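All protein chains but one are shown in place.
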């Protein structure tokens, strides 16, 4: 399951989606809006997506993860719009039979999302706003 | 927060416990009762713990994780008693400023729990039961 | 006169141009690289953004891909999701 949403992300629903009797391991990664970046106080973050392409790119990443690891089920949810500190911007969840694969597949998905998926965030400070530059 | 419990694990409560304004990344690992092991159908699992020592050992692991990575908050919850297929046996959650650390600290904690914490599980099959041997 | 090419703008490219969509006139059989040359001439501030990629019909496109007026074209500045 892959989607973009303006609504808060429901962890339990995501968990329910990837839980399955064959799963021995589930890994979740949550990207959360931090209250600071390079020592500047962040007030809020605006997330913008090129929606249809973002979903396609996330689907490619999920498909590649399924080729590389024995993924049973996955869920990728990315927020768009205005997010406040502490809010969840992205949720990745992967279920696998064994634990190492769940960590590796989840990490691959979030790392690759940050490289290829057309989503941009703009940090709002008390004295202005900047589009976030990608970090390696 | 570290505890053993006979009750089902509440993911949202665990998330709430480790979420903090400085956190940019949260990783969760869930160990779940699988419906099979080495091609035998598992009916249920009994978890037994040497409680006081198990909590002490988990605390040591958490402390070591906090030395090795910039952990903001963590939560470790392990079920005991009888668990059915699909139930969550263990939850590890770690919040950090950046994502790589959250993955590494969570993985360190679950890997080390499986090596040192006095908890044992017995698999119940339709034709008997066996204490699970540790896997490397 | 050809039909214009529609170009969607996102993130910093949208802020710099001040619009979320442009109609760009290009000669027949123009390529992605030609589009960027025209855009850099018309909107010199865009040239200050390193590594803008171009998507054609929701797929990343090479510089030599030929554009059609029916394509959905988008400028993709460096992404920062997650």
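Should a chain be cited, it is by its letter among A, B and C, assigned in written order, with residues numbered from 1 in that chain.
Convention: a residue touches a chain if its C-beta (ideal position, glycine included) is under 8 Å from a C-beta of that chain, and two chains touch if they have at least 3 such contacts.
As the structure is a computational prediction, the values presented were derived from the model and not from experiment.
Listed by label, the shown chains that the missing chain touches in the whole complex are B. By the touch rule set out above, chain B reaches the unshown chain at residues 31, 47-50, 52-54, 56, 78, 89-90, 110, 113-122, 131-134.
One rule holds for everything that comes next: only the chains that are shown with their structure count from here on.
A straight line joining the Cα centres of chain A and chain C is 26 Å long.
Centre-to-centre spacing of chain B and chain C amounts to 49 Å, using the average Cα coordinate of each chain.
Inter-chain centre distance (chain A to chain B, centres taken as mean C-alpha positions): 23 Å. Touching two or more other chains at once are residues 82 of chain C. For chain A, residues that reach two or more other chains under the stated contact definition are 31, 110.
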